[in-house]
Structure formats: structure tokens, C-alpha cells
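All protein chains but one are shown in place.
And now, chain A:
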Amino acid sequence: MAIWCADLALDRWRLAEGCAAGQGTDAAPLALIAETAHGPRIAAVNAAGAEHGVRTGTMLADARTLCPALAVRPDDPAGDLAFLEHLALWAQRWGPWSALDPPDGLIVDTTGAAHLFGGEAALLADARAQLRRRGLMARAAIAPTAGAAWALAHYGPDGAVLEGEAMLERLGSLPIAALRLDDDVLLLLRRLGLKRIDDIVGIGREALARRFRTRRAPAANPLVRLDQLLGRVPEPLLPVIGHEQPMVQRRLMEPIRHRPLLDRVLADLAEDMARALEARGEGARRLELAAWKVDGEVLVRRLEMASATRDPAHVCRLFAARLDDLDAGFGIEFVRLIAPWTEPLALAQAELDAAAERHGTSLAACIDRLTVRLGAGAVRRPLPRASHLPERAQRWTPPLAPQPGLQEDFAFHERPLKLLDRPEPIAVIYEAPDGLPRLFRWRGGVHEIARAEGPERIAPEWWRERSTVRLRDYYRIEDSAGRRYWIYRHGLAGDGRGGAPEWFLQGFCA
């Protein structure tokens, strides 16, 4: 069964306004506009506007010349899509699965389900009645293939039911646009004089296959679409599967204003959530605590865990740090805990004695506690990156993220133990021009270079950086006091990329 909500954007706007079709605000000409690079463009127009000659797709300025009284509202394509997703889940009342047909359609598989509603005609009537009760102007059709149902819903008679045989006789008179083709292909076919599906059938497969041999996508190839329409090739659809978030909530008899009471409620919720997750064999990676205040305001606190868990004590401890700045106002009357992100977590053997307490926390719990207090960016693990530049050669990732397969590091370059975040400039005194300096001054102290190894020349990465970036000559040095540093000269004298080369200190060797 294909469902086409012909005026989805306008129907949603009417539902939001709370007015029926043709009543109230809808009685005057009104259009929903989309902002484009060339100015506002009409995305949808109501019946009163259409009477004045306003068409979908025209620029707002052009439409205003036809109908100066045209009122405009912004359109909401993302909201429409989200609404359509919910509608697809709701439409599973008529069949085991449903798929989206953006921007404003649905496909429901009703194979073997029609007798439950008393036949296909009764099913269709039920669908139309239910959709009308939701305030949606929709057309629906039932056919053996998704393509045929779509064609009938969009271009056929309203409420059409197509039986298995003689499909081509019923569908042949429909316009070519019923094949779900792209606009440029439709334009091409119209220029070729092919207006109905019958016209294409009459041409013969070889000619069509040769003409559209370079078009792989079904929406660009009329032959593939024709075969899908008649059921000669399969047409896979992506079903919408409802995913239920584990949710527990407490409605409180009296609004609470004090922290110990909230902690008690949170502990109860965490235990409920642990039971809910245990029943599903899952653990939470992200938790959302929402508290409704008496004045209607909602306070939301989010928590993200390093690994899946459902331990109530751990969850309470992590939330405790987040609830300190909660402003209860006149009191909290309703608390809800949701787990939007869960991962499979098998049941584990509980500790048989009190050893768990004595042996400390697990790594995931430790990371969680650190992350909650210090922030997610503070706890990280270094991973190598394919780069010659020292500061780019390592990147920082979350500590428990899976490690990718790594190449062996180069062993013939000595690297410092620690690296400064920004290389610090040093003032140098040369022994010989363009050579290694004899003395350098850094952070107010003078260091005399006793021994050095180098240079190790690291050229800029030309595939990533501009051509004016200078190369670096790295030296591993030890000063007269035995301190070991990693310094570099930025550029060469006379390389045409700036003045005299500067020296920087970047790392500390062990």
C-alpha cells in the first residue's frame, strides 16, 4: 500500500495552528516559503492562494505580484521528515513493516494482512479514514508492487486497488511521471514525445536499454523503473524500525525542593532503569535525566559513560556531580530518566563476597568519574598519526575507544619524552654562521650546548600546507648541566621564505 500525503507541510502547519482546512487563518491566501540562494521560494501554498494563481516553486516576489495579500510562513522540511518517520511507525498498524518515501509518502507492506481488515478495499477505507482523523489529506492505493501502488496513489483514481493480473492495462494510461523518474529524465522523455507508460512499452526493450545504457540509478533509467513497476525485478526498500528507549519516571506526590529527596528519587530511578536494562540485556552509554518543575520548566542533565553500564550506584555517583547547580525553584514534581544510547551488556556474575569493594573500581568506572568532573576532553589516550611533523604525529582519542590497527613505529629516530604544546622561541649565539648555536637563552636561563646530534631535517608536508612553510632542522642536544632538549631551526638562510631563520625549543628528552 502506498500512502501519499499530498499537502504534508500545510497539514502540519494547520495542525500546529489548530485550524481546519479553509477556516481561520487558512481562509486567506497563505504560502510556506523556503529560503534559497536566490531569495525566498514558495514551498507549499494553500487552496485560497492557489485560486489566486500562486504556484509551488515560484519565487515569492513573483507570487506577490499575483496576490499581494499572500501571507507567508517558513517551511520546516526537517520537521516534516521527522513527522513522516513517526507516521511510518504508526502506519505499521496495517502491515508488518513500512518504509519512508520522502518527502511526503509512505509504503506499507500489507501482504497477507488485508483479510484482518476484511479485504483490501476495507483496509484502504480504514487507512483513509484514520489518516483523515489525524487531519492529513492523503491518497492511498494498493497494488502488487511498491512501484505500482505509488503510481496509483499519485496519478490513479483515489482508493484504487490493483489485482495481480492485467497490471499493464490499468497502469498504461498513467502519465510517465508515475514511474518515479528524476526531473531531467522526465524532461528528456517529454521532449521525445513519450507521455504515457503505454508509449514506453510500445518502443521495445532494446531501444530503451541502448538509449539509457549509462544510467545505473533506477530513478534515472525508465526501463528499470518499468520492470520494478511490473514486478520483474525486485525493489529493496529500507524499512523503518521503531527503537524504544528505556525510560523510567516518577511522578511525585509533593513538589520537592531539597537535594536529599532528589537523590532518593534518583536512586529509585536508577534501580528501575537497571531492571529495565537488565530485562533487555543492555547497558546504557548515555543517560538523560529530565526534571519538570512546578512552573513547567524542564531541567535536563546528560551523562555519557565510557562503557555500557547499568550499575545504579555508579549512575547515582556520576549524576551527583551534575546535580549541584540544579535550581529547583518552587519544586520538582516529575522526574524522568531515559537511556537514548544503549549497548548490549550480558548478565554478569555478581561478586560472591565483599571483594569488589576492596579491589577498587573498574577502569570504565574510573574513566567515567574522571570525565564527569574534568570534562570529556581532559581524559585521553595518544594514538600515532601518519605525519612527519612531530606535533602532528600523535592524536588524542577517548581512552576506551577501540584502537585501530597500527603500523610499527619508526625505531631509528630518537624522539623526546615530552613535547611542548607550542614550540617556544629561543635566542641563540652561533659558533659558526648557519651552524649549530653555542649558547641559547630560554625562559631567562642561558644554556651552553655541550653535545648535539643532528640535524634531522623534516620538510613541510607540501600536500597539506602552503608552499611558503619553512622546513625544520632538528637537533637533539645536551647542555653543560646535562639537560637534554630537542630544538629546531625554522627555515634556512636564503630559502626565500622569510628572513633569518629562527630557533625553537620543542621537546624535552628523558
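Points to keep in mind about this one:
To be clear about the criterion, a contact is a pair of C-beta atoms (placed from the backbone, for glycine too) under 8 Å apart; a residue touches a chain by one contact, two chains touch by 3 or more; residues count from 1.
The criterion applied here is as follows: contacts and distances are computed from a predicted model.
The subunit not displayed here is recorded in UniProt as "RecA-like protein", chosen from "Aldehyde dehydrogenase", "4-hydroxy-2-oxovalerate aldolase", "Simple sugar transport system permease protein" or "RecA-like protein".
Looking at A:Ala177, A:Ala452 or A:Leu471, the residue that reaches the missing chain in the full complex is A:Ala452. Screening A:Ala166, A:Leu363, A:Ile429 or A:Ala459 for touch with the missing chain picks out A:Leu363. For the chain left out of this panel, the touching residue among A:Ala37, A:Ala217 or A:Ala378 is A:Ala378.
The residue from A:Gly159, A:Pro255, A:Pro416 or A:Pro455 that touches the chain not shown here is A:Pro416.
Contact between chain A and the unshown chain involves residues 359-363, 365-367, 369-370, 373-374, 377-384, 390, 393-394, 396, 399, 403, 406, 409-410, 413-421, 442-443, 445, 450-453, 476-478, 481-485, 507-510.
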